[in-house]
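For this view, one protein chain was removed and the others were kept in their places.
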Amino acid sequence: MAQKGSALVGTGFIGPVHVEALRRLGRPVVGVLASSPAKSKQAAAALQLPRAYATYTELLADPDVAAVHLTSPNRFHFEQCRQALLARKHVICEKPLAMTTQETAELLALAEKTPAVAAVCYNIRFYPLCLEARERIRAGHLGDIYHVTGSYVQDWLLYDTDFNWRVLAAAGGALRAVADIGTHWLDLVQSITGLGVQRVCADLHTVLPTRRRPIPSPSPPGAEGAARGASLQTFQSKLQSTRDTEPVAITTEDYGSILLHFDATTPHPSLSPKRPEGDRGGARGCFTVSQVNAGRKNCLRFEIAGSSGALAWNSETPNELWLGQRDRPNEVLLRDPALMQPAVRPFADFPGGHNEGFPDSFKQLFRAIYDYIDRGDLQAPRPFPTFADGHREVVLCEAILKSQHERRWVETPRR
Amino acid sequence: MAQKGSALVGTGFIGPVHVEALRRLGRPVVGVLASSPAKSKQAAAALQLPRAYATYTELLADPDVAAVHLTSPNRFHFEQCRQALLARKHVICEKPLAMTTQETAELLALAEKTPAVAAVCYNIRFYPLCLEARERIRAGHLGDIYHVTGSYVQDWLLYDTDFNWRVLAAAGGALRAVADIGTHWLDLVQSITGLGVQRVCADLHTVLPTRRRPIPSPSPPGAEGAARGASLQTFQSKLQSTRDTEPVAITTEDYGSILLHFDATTPHPSLSPKRPEGDRGGARGCFTVSQVNAGRKNCLRFEIAGSSGALAWNSETPNELWLGQRDRPNEVLLRDPALMQPAVRPFADFPGGHNEGFPDSFKQLFRAIYDYIDRGDLQAPRPFPTFADGHREVVLCEAILKSQHERRWVETPRR
Amino acid sequence: MAQKGSALVGTGFIGPVHVEALRRLGRPVVGVLASSPAKSKQAAAALQLPRAYATYTELLADPDVAAVHLTSPNRFHFEQCRQALLARKHVICEKPLAMTTQETAELLALAEKTPAVAAVCYNIRFYPLCLEARERIRAGHLGDIYHVTGSYVQDWLLYDTDFNWRVLAAAGGALRAVADIGTHWLDLVQSITGLGVQRVCADLHTVLPTRRRPIPSPSPPGAEGAARGASLQTFQSKLQSTRDTEPVAITTEDYGSILLHFDATTPHPSLSPKRPEGDRGGARGCFTVSQVNAGRKNCLRFEIAGSSGALAWNSETPNELWLGQRDRPNEVLLRDPALMQPAVRPFADFPGGHNEGFPDSFKQLFRAIYDYIDRGDLQAPRPFPTFADGHREVVLCEAILKSQHERRWVETPRR
Partner (left out) sequence: MAQKGSALVGTGFIGPVHVEALRRLGRPVVGVLASSPAKSKQAAAALQLPRAYATYTELLADPDVAAVHLTSPNRFHFEQCRQALLARKHVICEKPLAMTTQETAELLALAEKTPAVAAVCYNIRFYPLCLEARERIRAGHLGDIYHVTGSYVQDWLLYDTDFNWRVLAAAGGALRAVADIGTHWLDLVQSITGLGVQRVCADLHTVLPTRRRPIPSPSPPGAEGAARGASLQTFQSKLQSTRDTEPVAITTEDYGSILLHFDATTPHPSLSPKRPEGDRGGARGCFTVSQVNAGRKNCLRFEIAGSSGALAWNSETPNELWLGQRDRPNEVLLRDPALMQPAVRPFADFPGGHNEGFPDSFKQLFRAIYDYIDRGDLQAPRPFPTFADGHREVVLCEAILKSQHERRWVETPRR
């Protein structure tokens, strides 16, 4: 193989999304590692990939592998990131970067001294109209940011018979809805506004304190790697027929609402020319996450209100950006390269009216990462989410959890 | 005049809305009281009403007046309600019922012993699809209520040159956005769900701590009643030409987000058949108010998520009710008497596709009140917002203000 | 009665809408005529009107009646209009003005020599955003008009058990969907664009050639006026329980689509500065009517595309006007007097975000008519639909019917 390529770790829902996106970009995918050598072979065949790795060590030793895509379960991210960086591979890790800020801080420190790209897959940033929102705010279209509100809500865990490894704190962490989807929302609005969350006040709730876990049938030979009851994946679970279940106590939250204060100082001070000296300023905000909201399949919404305009977006209609005006009609920008900010056009591949969607966001994220790698200057600013962002989200999660436990406002550490 | 009728107090934006609504119902409007005898005469002529009262005493003494509609500034509500009840007139008072819970409690106690109707104008309840939402929840369509979220946002106070008496705490009270529009949201979701707000955690913010108040021109003779700079009314202010202004410090909030816990016990226990014994249950919620949200003219949104469905409504498209489903396509109910719950049909006057709007909500509210009066049984349950509701909203406002001052969760008194 | 007022003829669905709209404007309604003296009394009581007329002659002889509102069945319009004009009463007639162009031409001629207002109730023109569309086109915002498309569709006659006098050619005329709703669409787009329909090519279809007519129960004494099976009114019919029916052959159309050419010369030549001399120009168009379109309750849509912009509107969301742009984001104008053309503001009574709807369109139509009457100059241009418009729509209906019969394009007479 003349061109070095990428390798995939993990074969759940999101792994094939990575493979497709890389292929669309003409980026070769060298091989795959699953939870066992046998499963690696199955996955390589299913995804039509050249190589099936027996172990992570073998993968890292493959000289044709320049970049590793980690889509393994969350609890493996830390060690796999660490080893990849030590092996000087570029790492593109699914969120969350790791399970604790201790881990993410260590990874961040390691990344900062390793000559490799270390990215986290906050793909939603790369919906073209989310990039457009950011550019418009950078250009001052909204003036000072006053408040940022929204939600990320789903219904795939509505019933107590809905089960997935993510609902168990031991497997997925103490936070669930906040960690799984809330972090996407937090990353997105911070990246768009250039503001950082400074303090939080959270109200979380486990709506269903008991869920029904399917009791697996006696395993057929060769199914050794399947974690117990761990494989009911998203929409497929909705199609499951009834089978035997057992009650399991759940401590992770189904719902959360969180009040937010944003930093007074922003990376883009030019946005706040009118605020008086010494004013602490500071945008406010609020958002809700829920995985028990009937009818909302995967619905991230935000609205950002500023001194001279507002904008709103909904992931279920991602090709429309609402632009609120006080003094003239509101606008609805249909995703259309001809109407977008020049900096965003390279990330919108199709003309206006030709919808782009969820898989395209990965394509654009990876385009940003791999074009950066191609340019060869690892000191240049990184136009994609990095381990610093991955660390930041876990910092916020810990602050949110502390706020929930102590029933009060909690400051978020600056780093 | 053979038929006794209604009298109007106040001639701002909402007064004529009352008159129109009464006339549509064929309910005679006898006369009007403005802020001076001269203004009463002007108003009577403009509204084509038979009588112009010189004083409130004169109005209450008119034997043709059976009901008094109070649309005067908030600070007069208490005394005007009190006197009307003492005069055994029915009272229909614009919100807020009064300025403090001391006042509202006194009015509530007086109302409970007076043989008259005492209503507060939470008109939004009477959008037909809000009534429909309530009936569907009562009928168990949503199962247990899990969470209630939403917002009420406007943009008419976006600029520091937007000025209105309501922005001054001395004139309108310590709370503004919460009191003016947030109370509508709170009343609405409580009336629809049958749940009561149990505790609150608020984050309020005065985005514009200084506003520019117009300096009035030297008053022409006879303009004695015009409060200084107090008359820039809603949308008209947006059309104002520039004139001289002076800075005024503002303490009332432009923005607020509030976390909510609802009572575990509801008036409709049949809704919660599946909750285990002893479970405290309790829906959660969150809402945002803002008067500086560009592009949102008068936008109240709520979404109520339950164990077997969800529903959502937006006051800017009030003829649509979104019904969220987990297991089948979501529904959008276009307001259509043929498709609505039987109890709601009497409050929807036009066939499907013939939009009803803001003025119709007053018509239906007054229909509920006056038909109740006609039936003659003042002991019957009152199918409209009463002084108990008016008191409740001020109780919630005081809890919200306390939460803001003390930066913590605050319990709301049961009464 | 000091002030002269209006009288109502007819008590179907639309009669009370007229009464309400007049009352909202403070215009006294003097009395009502129904299909019999007894029914007139019932109607007067139900609508709380002072007088019940025994005959039309008695109504016209009432000196307190200045204006007559005709909401009687279509076949009575001609004679009732004629007599009212001969009695020098103002006439406000529901559409259609009469049954044939012979009749409408005679009425138009009579109206032109009678010193009275003669109006036809094309109320949809008076949705504020339809007025706004017209003003924007007059101001040149769309440039040359290229094409005008749309539809008016309903579902209240979807089933063969849906029955109403309108389905019978003998009672309602040879055309039904085109006459009942299509004429609204035609009037609306012509009034908005200032263009006239020049020729048509129609395709009409009676989807249900047989319908089931309810067999009335033996009439109780006093029900002498009820036409046989004629009273299943709109949405109420949807709630009917099953009863005995008989088959009736239907010849009126359930569906029609019509190709349109518009006049090259327009009343607003300033709109066409760029067209070369001698160019025949001429906008094109197309629209569909249907009364068997499931899920569309009363849905009129139009889209007007011009050389420098487009606009679209939907009667089911009447507070939004879509403004299409080539070179910048599209706009959605929420009905808001502060954002509308100055000429339209007097016809929008409520601030932005406070929805107006179907009943408000009648209020504004009658405001235009009665304010015109008040001004006292009957030579002034009439800012409302007149008998000329009423005649025009019947001219178009006859051309459409001819086109359908002859399966070809048909020119519409200029007058």
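As written, the chains take the letters A, B and C, and residue 1 is the first residue of each chain.
Throughout what follows, a contact is a pair of C-beta atoms (placed from the backbone, for glycine too) under 8 Å apart; a residue touches a chain by one contact, two chains touch by 3 or more.
As the structure is a prediction and not an experimental result, all values here were calculated from the model.
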| item | value |
| --- | --- |
| Sole contact to the chain not displayed, among B:P63, B:P115, B:P329 or B:G376 | B:P329 |
| Contacting the left-out chain in the complete assembly, out of C:K4, C:K41 or C:H205 | C:H205 |
| Candidate in contact with the missing chain, chosen from C:P50, C:G295 or C:P413 | C:G295 |
| Touching residue (missing chain; options C:L158, C:L321 or C:A348) | C:L158 |
| Contacting the left-out chain in the complete assembly, out of C:F163, C:W322, C:F366 or C:F384 | C:W322 |
| In chain B, positions touching the absent partner | 321, 323, 327-334, 338-339 |
| Absent-chain interface as seen on chain C, which is shown | 146-147, 149, 151, 153, 155, 158-159, 201, 203, 205, 207, 238, 254-255, 257, 259, 261, 284-286, 288, 290, 292-296, 303, 305-310, 322-327, 330, 407-409 |
| Absent-chain interface as seen on chain A, which is shown | 13, 20, 23-24, 26, 47-48, 154, 156, 234-236, 238-239, 296-299, 315-319, 334, 336-338, 349-360 |
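Please note the rule applied: only the chains that are shown with their structure count from here on.
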| item | value |
| --- | --- |
| Geometric centre distance via CA averages, chain C-chain A, whole Å | 54 |
| Distance from the mean Cα position of chain C to that of chain B, given in whole angstrom | 35 |
| Numbers and ranges of chain A residues touching at least 2 other chains | 323, 327, 330 |
